[in-house]
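Here the structure is laid out as structure tokens; the discussion comes afterwards.
With one protein chain removed, the remaining protein chains of the complex are shown where they sit.
A, B and C label the chains in the order they appear, each numbered from 1.
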Amino acid sequence: MDNPLREIYQQVILDHNKSPQNFRVIENPTNYSEGFNPLCGDHIHIYMNIVDGKVEDISFQGNGCAISKSSASIMTTIIKGKSREDAEKYFQKFHDMVTGVETTPEEEESLGKLLVFQGVREFPARVKCASLAWHTMHSAIEGKETTISTE
Amino acid sequence: MDNPLREIYQQVILDHNKSPQNFRVIENPTNYSEGFNPLCGDHIHIYMNIVDGKVEDISFQGNGCAISKSSASIMTTIIKGKSREDAEKYFQKFHDMVTGVETTPEEEESLGKLLVFQGVREFPARVKCASLAWHTMHSAIEGKETTISTE
Amino acid sequence: MNNKTKYDAIKIREDFPVLFQEVNGKPLVYLDNAATTQKPLSVIRKISEYYEKYNSNIHRGVHFLSQKATAEYENSREIVRRFINAKSTKEIIFLRGTTEGINLVANSFGKSNLKAGDEILISHMEHHSNIVPWQLLCEVTGAVLKVIPISDNGELDFDAYKNLLSERTKIVGIVHQSNTLGTENPVKAMAKLAHDAGAIIVVDGAQSIQHFAVDVQDLDCDFYAFSGHKLYGPTGTGVLFGKESLLSTMPPFQGGGDMIASVTFEKTIYNSLPYKFEAGTPNIEGVIALGAAIEYIEGIGLDNIYSYEKELYSYTAEKMSEYPEIKLIGSAPKKGGVFSFVIDNIHPHDIGTIFDLEGVAIRTGHLCTQPVMKRFNIPAVSRVSLGIYNTKEDIDRAAAVVKKVLEVFA
Partner (left out) sequence: MNNKTKYDAIKIREDFPVLFQEVNGKPLVYLDNAATTQKPLSVIRKISEYYEKYNSNIHRGVHFLSQKATAEYENSREIVRRFINAKSTKEIIFLRGTTEGINLVANSFGKSNLKAGDEILISHMEHHSNIVPWQLLCEVTGAVLKVIPISDNGELDFDAYKNLLSERTKIVGIVHQSNTLGTENPVKAMAKLAHDAGAIIVVDGAQSIQHFAVDVQDLDCDFYAFSGHKLYGPTGTGVLFGKESLLSTMPPFQGGGDMIASVTFEKTIYNSLPYKFEAGTPNIEGVIALGAAIEYIEGIGLDNIYSYEKELYSYTAEKMSEYPEIKLIGSAPKKGGVFSFVIDNIHPHDIGTIFDLEGVAIRTGHLCTQPVMKRFNIPAVSRVSLGIYNTKEDIDRAAAVVKKVLEVFA
């Protein structure tokens, strides 16, 4: 695999794509939202149980490309157990990273395994794939009923 | 006056424009038609009395540019007294001349004073002005009720 | 160039290759700018560059060319937004021209909001494209078209406007600057009154956008339509600005690709703004080059253009007034660089041909404003209309042709 290819399709991404975490339905979730990318037909459901301001459980369903699937998978592993505020902070950090907002080295550190998506920002058409799960999670937390669309 | 200008605005044309012949209404004409050039707003009425296949009288009304007005005027002077068939022949000859159909020297001769309009064919946008009266006369002879439009 | 005294028309001319040619053996003078404007090299080059470097269909591709074309296309939308100070790029719809913009409003807003007895108010100086779409709408809905009269100098009768407005008025359609009379209409004041009456206002900006700065938020108009080809941009491009609050409630005008979020035979969900109103492959090349045209104009500065054209118009009026035979049509105190005239007993069509023979391009005819012709009881006019590259020498050439016209028809 040569460089630009490896930059976007890192092993972690490929692994999560193959064996996604928390890829299931939560019955009667406290929070739920549906995300949609009309460009490629990506479609995602985010289920959450938020109890006393803490994300007790989070899962996803739907189909999408490797980027969107692995992004959703990794997101669930990070958000699970975090406070609602921290989840929102991660959403913002992730968003800044993939849209190319300048980040300090400390911020980069705090992104942890999310850094594997840094390569995506070189692929403007794919930024939406990476952020679909995050936007949907964000709207699930806010309790908006509307279907969100990344376009 | 320099050459191209003189070619189109010949003295005869200017004279007929100033003092058009048969510029009047015929009451109860046997034949009548209305012509219309939506491009420039030219508008002409042709009145004819055709008795026993002969154009006893022909006149016109309306407003238009020097080319269309002088063409109408000269047309009436030529057609008056001619047979219906001859009128149609002149229509065809005139049409051929201004649209640039190859003419023999004999044909040219037979056009007589109509030849002053030969210069018009160098001005595609003005060919319609020159032929409006003729088309309208043609449709009056054919007894078509429809308003004709040169566009 | 930030200052009127530095306006250098000769230098601007050099950006327009079409101006450097002979017509009928005379150097071309182009004074038909209200019909369409010429294009600067930067626009022509942008088009070639598009086709030579990144031509591709947009919005739907992940490959490089498509991403590049999409980015450039959307960049033009942002350029337009900034140019007219719209709140959001969602309010900027790319179409073929002013005509299509007005038709979109008539069809989409009109058909879903008007009913029999409602009134549409337009002025007597409208271009056919701001008349016929409303007539078609009236036929379908039973709404009634009312006309604001104009005075003998070509000004809108503002009192009559006030009186015609009522709770029946649903749409006011007004040209910002008349293409025939040059009159600039008080759109901001009209918008205020229209809104007070509960109507929306649709502005035909075909002849204003290239001559002075337009701020749609300051005007507070609901829709503003203009054409790229009159703004030194390519043919086949136009913009409809619409307030998001209105656009978002309106049904689509045309159906097809790009304007949908999802299609099934049972139910189709429309895309978000502005895409809902851009069905099918748009004029990608044209929109991208329109962005370049606006950047070119911004480089000169609309305020500079405004003062320069005003000055040149004064010069035109002065020069033409040397001929008592010339009768000016349209002399509102607030008017732009449009000089329409008639000469007794000389038909505009003949005038146009003689101008052409002298290498000077002007327009003659009804200028797509037949009601204006009827109002002034004339069959047609001859029109000199100014652009950013015109000079006093151009006006001198035009004035010299008038002399010739008078000689020929003496």
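The definition used in the following text is that a contact is a pair of C-beta atoms (placed from the backbone, for glycine too) under 8 Å apart; a residue touches a chain by one contact, two chains touch by 3 or more.
Since this is a predicted model, take the numbers as computed values, not measurements.
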Across the complex, visible chains touched by the hidden chain are A, B, C
The one of C:Leu145, C:Leu193, C:Leu246 or C:Leu406 in touch with the missing chain is C:Leu145
Out of C:His229, C:Lys243, C:Lys319 or C:Lys335, the sole contact with the unshown chain comes from C:His229
Hidden partner sits against chain A at residues 1, 4-5, 8-9, 14, 17, 39-43, 63-67, 69, 123, 125-126, 129
Residues on chain B facing the left-out chain by the touch rule are 36, 38-39, 123-126, 149, 151
Residue positions on chain C contacting the omitted chain are 17-18, 21, 23-24, 28, 30, 32, 35-36, 38-39, 43-44, 47-48, 51-57, 60-66, 96-100, 102-103, 106, 127-129, 131-136, 145, 147, 227, 229, 234-237, 251-252, 254-260, 262-265, 268, 279-286, 349, 352-353, 355-356, 360-365, 367-368, 370-371, 374
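The rule is short, and it goes like this: only the chains that are shown with their structure count from here on.
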CA centroids of chain B and chain C: separation to the nearest Å works out as 38
Expressed in whole Å, how far the mean CA point of chain A lies from that of chain B is 79
